[in-house]
Structures are given as C-alpha cells and as structure tokens.
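Only one protein chain is missing; all other protein chains are in place.
Just so it is clear, A, B and C label the chains in written order, and each chain counts residues from 1 on its own.
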Amino acid sequence: MDLLLDFVIVGVSIGIVYGLVALGISLIFSGLDIVHFAHGELYMIGSFLGIAVISFTGVPYFWALIGAMIITGVLGVVVERVFYRRLTRGGGGYTVAGMGMIICGFGMSVALQNVAYLLWGAAPHPYPVSFGMPIFLGNIALPKSYLYILICALVLMTVLHTFLTRTKLGLAVRAVAYNKDTSYLMGVNVPVMISLIFGVACAMAAAAGVLIGPINYVQIEMGYLMLLKAFAAAVVGGFGSLPGALLGGILVGLFETLCAGYLIASYKDIYAFLLLIVVLMVRPTGLLGILVKVKA
Amino acid sequence: MNRYPPKKTGNGVRNALLAFTAASLVAGASAASAGVIKVGVSLRMKTETGEKYGQMVADEFEAINAAGGVNGNTIEVKLLNDECKSDIGVANATKYAYQDNVHLFIGSSCSSVSLPIVDVLHKAGVPMLIPHSTNYKITLKGSPWVFRVPISSRFSAAAAAKYTAENIGTKIAYIWASDAASQADAQKFYEYIETYHGELPVYAEQFQEGELDLRAHLLKIKSLKPEALMISAQSQDFARGLVQSYEVGIPPSVKRIGGSAASNRPAPILSGDAIKGVFFHAAFSFADPDPKVQEFVKMTAERYGVANPDHDFSQAWDSVHVARVAFERADLALTDDSLAADRAAIRDALGTVTGYVTLGGGVVDFCADATPECRDGNKTPVLIEYTKGGEDYELRVIGKTTFDADFGLAGMEEEAMKLRESLDN
Amino acid sequence: MAERAAGQAASLRFVDSVERSLARLREIHPLMPWVIAALVLAPLPWLLGNTYHVYLANFICIMILLSVGLNIVKGFCGQVTVGHVGLYAIGAYTAAVMSVNFGTPFWISLPIAVGVTLLAGMVVGTPSFRLEGAYLALVTLGLGESVRLFISATEYLGATNGFSGVPAPRIGEFRFDTYQKYYYLVMPVMLLGVFFSFQILRSRLGRAFMAVREDPVAAAASGVNVRRHKMIAFMISAAYAGFAGALYAHMIPGYLNPRNFTVIEMVTLLLMVVLGGLGHIWGGIIGAIIVTIVYDITKDYYHYSLLMFGMVIVLTVLFMPKGIGGIIDRFIATRRFIAIREREAARARAGGAASGAGERGSGDAA
Partner (left out) sequence: MLSIRGVATGYGKVQILRGIDMSVSEGQIVALLGGNGTGKSTLLKAISGLLPVWDGAIEFEGEPIQNRRPNEIVKRGLTQVTQGKDMYPAMSVEENLRIGAYTRRDRAGVTADIGKVFDYFPVLGERRRQLAATLSGGEVQMLVIGRGLMARPKLIMLDEPSSALAPRIVLDIFSIVNRISRNEGITILLVEQNVRMALLLAEYGYVIRDGVIHIEGDSRDLITDDNVRLAYLGGTVTDAGADAGTGLAH
C-alpha cells in the first residue's frame, strides 16, 4: 500500500511537469493551429536562461523563473515572427499549411538544439539552487521541489485562466484561437495576438524548464523526451484544452509510473506513447477536449 | 613526460634493430627519408570533455613531432567526431581506412561504436587502438588488429563486485542506462556475484538515457531492502539516480555504487553531497598522490582547464604513448606501396608492448595472439570513493586489483566462437 | 536578351532530347531506360577513388530507397508520417534476427523483413483513417520512437549493445562481403525501387494517391477508396523501408544499434525528402545524394551540423516549398512555355492563323 502511494506521488509530481509543457503546446495549437514540434527546445532554452539569469544577476530562484519566462517569451515571439509567420499566413497547399509546419518544427528543433550547444556546451549544468531533502510523511517521501512545482504550476494555470476568461485581451486571444478572419473583423489585431499567444506559450515552457531544473540537470538533449511526454499529456487531456493539458500530464505521469512499477520497468517510456496512441485512436479529442477543432 | 617502460622483449629489440638498419639503409639511399605516420582518431567529441580528449591526443602527437618525431618520421593526426553513433563511427573508420590511408586508428569512446568498427578495420587490415571502450565483447571477437588500453568490463566490474561482496553484502539492486558500457558494467557485476557468491540480483532493470524520473525503479528497490544499490549510467543520469535514491527514502546505509562513468567530471558536480561515500571502478584517479599523476593533472589543468581529469582523459593520454612505443618499434617504410606492410608492422609492434605503466598505475601488457587475454592490455582496475561532492569534489583510492589475463573468460567460449564467426562473415 | 533566349532554347533542346531519347528507349521496352541506367552505374566502384566512396555510394543507395519510399506516402499521398525510421529499424532488425538467430540466408530473410515491415506499415497506416496532419505526425512519431525504445530495452535484440554478426549475403560460394560487391546488390535494388516508384506515380494508383492528397473528400466523391489508398501508400512506403533496412543490416559490418534510428536520423531523412522536393521522385534521389555527400564533406564542422540541417529544412520549407525537384520542374515548364509562345508568335507572323489546339504541353506552364 505504501508502495502504491509512493508511486502515485511520484507519478503526479512528474506529471505536473509534463502538464506545464503540455500547456504551452496546447495553447499554441489552439491559437495558431499548429503542433509545435520545437517546443521541447524552447523548454530547454528556457531552463538554460534560468541559470543564466541567476548567474548574471544573482537574483533568487523565483525571479529567475520570471526572468527566464520573459526572455523565452520574447525569443518565442521572434521565432514566430521570423519563421512561422510566413507559413501561417501563406496558408493553403499541403506542403505549406500542414506538413510544412510540422517539418519546419523538426528543423527548428534541431537548429535550436545546436544553438544551445554552441552557447552552453554539451555538459549537463546543475541548477544553482537546492531544495534540500524531501519531507517525510511516515514512510513516504515528498520532495520539496515537486511541491514547489505543483504550487507554481497551479498559480500559473490560475493566472492564465483568469487572463483568458476575465480580461478583454484574453477574450481576444480566445477569439483569435477560434477564428482569425472573424476576429480581424471584430477589430482585433490578429498578428499581434498570434505573437502574444506564441510568446505566452514559450514562457510557459520556460517556466517548466526552470521549475524542473533543480531535479533534472539542464542539458541540450533534455527537450526531446519531454516534448514527447508533453504531447502525450496534451493529447490525453484534449488538444487545445488548458485544464486538460495539466490533467493529461498528471494522467500520463501516473500511468507510466504505475506501469513501470507493476509491469516491465525497462519499457517505461513506451507506456506514455501507448497511452498517446490509444487515446488518439479511440477518442482523438482527448478527455476534456469537448470543443476542440480536429484539424492539423 | 617520457615514461614508457624499457623494451624488454627480444622481439622489440629485434624490431628496433631492424628499424635501425632499415632506416640507415634508406637514409643512405635518399636524404628525404622521413615518412608520415597517419593516425586517425574518432571519438565522441560533442561532449563537455570529448573534444578535449581529441585535442590532447592531437597535441601529444604534435609534441612528439616537435621532439624530432619517431625514428625520424612525423605523425599526422586527423580527428573526427562519431557522436557515439555506430553508423557515423563506421563511416569514419571506413574513411580513415580507405580514403585517408591511416596507419593506426584510435577510437572510439563508446563501446557500441567500437564493436562494429572492429569488423570494418579487421577487413581493411588497420590496427585499432581503443582508448575508452570497455565492453568485453570488443576483444572477444578475436580480431588480430584490435588492442585495448582501458580495462575490459570483465575485470573492472568484477573488481567492484568482489569488493562489494566482501565488504558490504551480496543483496544488490541494479539499474543501468541504455548504453553499452553501462549495461556491460552492471551485467558483469551481477554475473560475478552470481558466479562466486551464488546470489541473484535483487532487482535488475534498464532505463532510457536522459530519463527524468527514476523513482519508479527506486521505489521498488526501496521496498526490496537491498544492501547495496548499483547505478550504472552516464554521469548525469547517474547523478539524477543518486539524488533521487535519497529522495525516495532509500536509507543512507544502503551503499551506492557507480559504474565506470561515475568517474566522469559532471557526476560529482551534479549530485553534490549525495555522492559522498559512493565508490566506483575506474582506471585512474586524479587523487592518486603519485607524482606522475599529479604532473598529468597539472598539465590538463593548464592546457585544457580541467583540474580533475577523469580516467577517459588519462586513457587517451596512455593510448598516445602506447602508440608511440609501437611506432618506435615498428619497421616502417611509409611509402605509397608499403601501406599494408606498415599497418601490419604497427600491429605486430603493438603486440610487443608490455610493461607500459599507465597513469592509473595499471600495466598494459599486449601480446601477439588475437585473444582477449592478449588484447585487454590493462588488467588493474582502481576502486575509488568520493569523499566530497560539488565543484571541488574530492576522491580517495580504496585500492587496486590486478586480475589474471583469462579472468572472466570461463563459460564464454560459445559467445566468443559466435563473435569470431561473424568477424569472418 | 538574345543570349538569354539562346541559352533558354539550348537548355530546352537538351531537356527535349533527353525526354525524346527516354521515350524511344521506353518504346523498345519499359525497363530499357533502367537497364541503361544500371549499365551506366555499373562501373562506378572502379571509377570512384577508393573503397570509402563505394561505401558512400552504397549508403546513398539505401538512403534513396528510404527517401523514395517516404516520398510515396508523404509526397504522393500527402500523409504526414515521421515514424519512418522506426519502419527502417524494423526491417533491419527482422532481417538481422532471421539470419543470425534462425540462420536463414539473405534471400529468405529479405522478403521476411519486407513482409514484417509491410505489416508494421499497416499498423502505422491505420491511424491515418481517423487522424490527419499533426495528429498523425504525433502517432507516427510515437510509434517510431516506441520501436527504438523497445529495441534498446530488449535483450533478445541486443539492447544497447547492438546486434552484431549479421552475415553478408551470398550466392553459393560468392559472398557480398566487400563494399564493392555489395554495391552490385544495393544498386539494382535501388534502381528497381525508383522504377517502381515511377510506375506507381504514373499508374491509376498514383493518381488516386494524389487525389487523396489534394482533397480526400473530393477523392472519395469521385470513387476513390480513401482508406484503402492511404493504407496502400503506407504499406508500399513501409516495404521500401523494409528493403532499405534489410540491405543496411547485411552490409558490412553487419551491426545494428538502436542509436542509429533516432529522431536525428528522421530529421536527416526529412531533409533529404524536403530538400529534393516533396512529391518529386527525382527530388528524393537528389536529396539523398546531396545530403549524404554534403554531410561527408562537412564532417569536420560537426559543431554546426545540426544547425545547418535544421536551417536548411526551415529555409527550404519557407522559400522553396517544392524543393529542388519543384525548381527543376518549373525551369523546364517555363522554358517550354516560352518556346511555345515564340513558336505561336512566329506562326502568327507567318500569317498561319492556326488555332494551336493540338499543341501539347501548353498546360504545363500553368
């Protein structure tokens, strides 16, 4: 019983991290109609930027989180403006709209990884912050870093949710996510909104990167596996649904931990993909994806 | 820093004499006798220190050239990156063998890359000096062209296993990362315990490289209450596993053991205090008070900015100097037509290198037979314990063991035969 | 101006003469151009400077098989799949397991490998019934990665130690155990693959694929069984991967490692197909050749290789979405259009007010 409870804690805590990255992926998907295959790299770069902020300014961890989010957000806007904008505006044709975007994402992913390599090298970097030993509840260990992640993730979720539902700008973002032409006719400056969405999504990825930094040393290859898990999370929760992304992350984390715990542990990573594939085949809209557009 | 042992074997003397006569004969015939010995290096360069190993190899050969070369010949080094991917490694080896016409191949870092390269170079007839790969299968293949400077996993893991079984216990749990070296480390470890102490592993599972969360494994291990836990993985995965083993609450009384990659620089830096008390096996420790080691450490700090070099550093250095010994003893014509003969000469000369004392204190003894006994040069693993983690980590040497050349080969005849068969295919 | 026109006319004459001679060859026998191609390519191992170049030629042949296969499902049929490397791995490992663990000769393990990959292609193709675009990309990526992870965690397949000792193919006592000999195995298979790819493109099947690509709904309305054709496209493409995998497994040194089937390889493959031009068979071939050679030449700049790959992919998608193949197509089409226009103008000047109705090829320019 203790073991099961342990597994649940582990699954939920890693799941929240998946959920945070999935949040950005979901946001980009609903806003720009693209599945961003380079998002894992922005998560990685965000994590590195967190270290850079700490080492340059010496600010505490929390401010490094905010700083990395802002810088990565701006970086995301630049990437979107310079590269993706042409594809989304170009529209039409199978090469450009659907496949072009996906292929472009892959290209961007390896290119960004190489840029990070040139900037920070291949060595894994430890995060200059320590949370100390976990809290022990009887026999069960609860790492503080995961508590921190949980709190931050919930706060970010709430802020994002409030922004989207309670503010005029948030309303415009949702409008753009649903229909760009119509929103343009409402007087919404759609190009700016698209950049905003992309920037916010990248900032979320950076947040995940900085939050996971202390438990996962930062290195240039860290993005890929995380991206796949986050995709699984986004799909399970329903692409385009923000609460779904977090829920999906937790489900993926739980599922893979429990499978690894009670089935063959060596195949741990495959379980997440199996979940992804099964959910996509059986219920492509995911668990919370009620009003999600099923298109590329 | 010239400290290879004196040439002891008659073979070496004869070769040297032959080389001398040949050299003087050629010198008499034409003034421009100096040839170029080409060395091809293929390593995993896109890592923190990978490039520095390669650079050091090139620099060391350059230093030899600057000091007058080898028997009047200069050495030309080419470096290629293989990314620890076998297809790139094979391409590099093929390029060296057929396009660049190298006389000696040095590589690779990763066992999974060295394994297929053995076949390629066997076919091409190029001597191969391995600086880092430890997987026991590499020499088990029985190619006459293969020589290994580092310690085969059949020795090193056994040394750690022997120490563990005698001092800690035999109820051991294992997790290892999905790379060939880590896997071999863990596998040889529990095979030793099984063979000599009759105890099966409490837990033995593999995880993916770069895996974020090892706690699913560790929780299961925690519930099995082992006496020791071996985490065999590349440094960052090892560090993560180590920290998480404390996070899930495996008590400190359970001894943590690392694989050979635990010696790599990032491991103690990343895992901080968690690494204290962890021991692992390696070929070298920078904490060795031996002046020769301290001189080497000073050199790497000055030239490459690495104040605490790991054993991959020392082995790359050793490989260069083993190669030099061979070059000195080989009878080389170094003309366009003599490529095959020169390669064979270098191979034979490598086979005569004995008594070369490595920086780690082990002795490299090669012999002419194409057997693991002959080609696994160094048989002396060092057991090292971390006494302090972090940037300025500290180590202490627990001890060294030298194994018999045929240790660990019992029961491997069938595997060896299969490997040898595939070599000829 | 006159010079340019002359140049254009000359290039057009060249293209026309090539096409005419190809057509003449095809009249003798449909396979004739390919036999000639084989004859032209046959002395390559002697012409190339050294064995390493022959090795590269072999490797290029395998890559061409892969990229031409990927082009069928991606370029012809418009299905986004990024799990192709997984199929390649399945082909390679099946052939390897068959010949090492069951001792079957290459000639039996090859069809078995292709068969198994075909089945795997069916598995990868099934999601395409329900999903499209990015969703499909996700599933195929997941499947491809699962294959790699499964291999690297399965002891029977050598796990991360790799699977070694795959024997070279043999006919009687003759063994394809050098790169030179192997070339004569890989090159014909590659040519056959390209030939079939052209046949498919020209056949009803190819047209149905393109109908599915352009507009699945319209295709279904005009009587194309969309599901079946998607499935067929995936299976054909998988078969190509199976051939490529089996040939790769049996090539010296007969060693497989899951590290060689990662997403980086997938990106390289994507680069080949995209750079060459999606939907252009020649594109896939040109892409495979260019990428392999450029990669070899730039080996020393490994620090920047991924940046280069990535940026070439991104820039190709942005600025020449149809790739090199598209540029060549447009080049020929424009030349032909200009020629026709000039001919018509000349005819108009001559007073012959012919309607130009029977003029072939005028549609190419559109």
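Everything below uses one rule, namely that a residue touches a chain if its C-beta (ideal position, glycine included) is under 8 Å from a C-beta of that chain, and two chains touch if they have at least 3 such contacts.
These figures come from a predicted structure and were not determined experimentally.
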| item | value |
| --- | --- |
| Interface partners of the hidden chain - shown chains only, full complex considered | A |
| Residue among A:S55, A:S130, A:T162 or A:N179 that touches the chain left out of view | A:N179 |
| Among A:I70, A:M133, A:L147 or A:L171, residue touching the chain not depicted | A:L171 |
| Option touching the unshown chain, where A:T57, A:S130 or A:N189 are the choices | A:N189 |
| In chain A, positions touching the absent partner | 92, 168, 171-172, 174-175, 178-179, 181-190, 291 |
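FYI, only the chains that are shown with their structure count from here on.
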| item | value |
| --- | --- |
| Topology of the chain contact graph, where touching chains are joined (line, ring, star, complete, other) | complete |
| Interchain centroid distance [CA atoms averaged], chain A/chain B, Å | 40 |
| Residues of chain C whose C-beta touches two or more other chains | 149, 153, 303 |
| In chain B, residues with contacts to at least two other chains | 46, 206, 208 |
| Complex interface listing, chain A residues touching chain B | 2-3, 6-7, 10, 14, 17, 117, 121-124, 126, 130, 133-134, 136, 139-141, 143, 212, 215-217, 219, 221-222, 224-226, 256-257, 260-261, 264-266, 268-269 |
| Touching residues (chain side chain B, partner chain A) in the complex | 46-50, 205-208, 210-213, 215-217, 219-220, 222-223, 235-236, 239-240, 243-244, 246-249, 265-266, 269-270, 272 |
| Touching residues on chain C, where the partner in the complex is chain A | 74, 78, 80, 82, 126-127, 130-135, 137-139, 141-143, 145-146, 149-150, 153, 213-214, 263-264, 266-267, 270-271, 274, 278-279, 303-307, 309-314, 317-318, 321-322 |
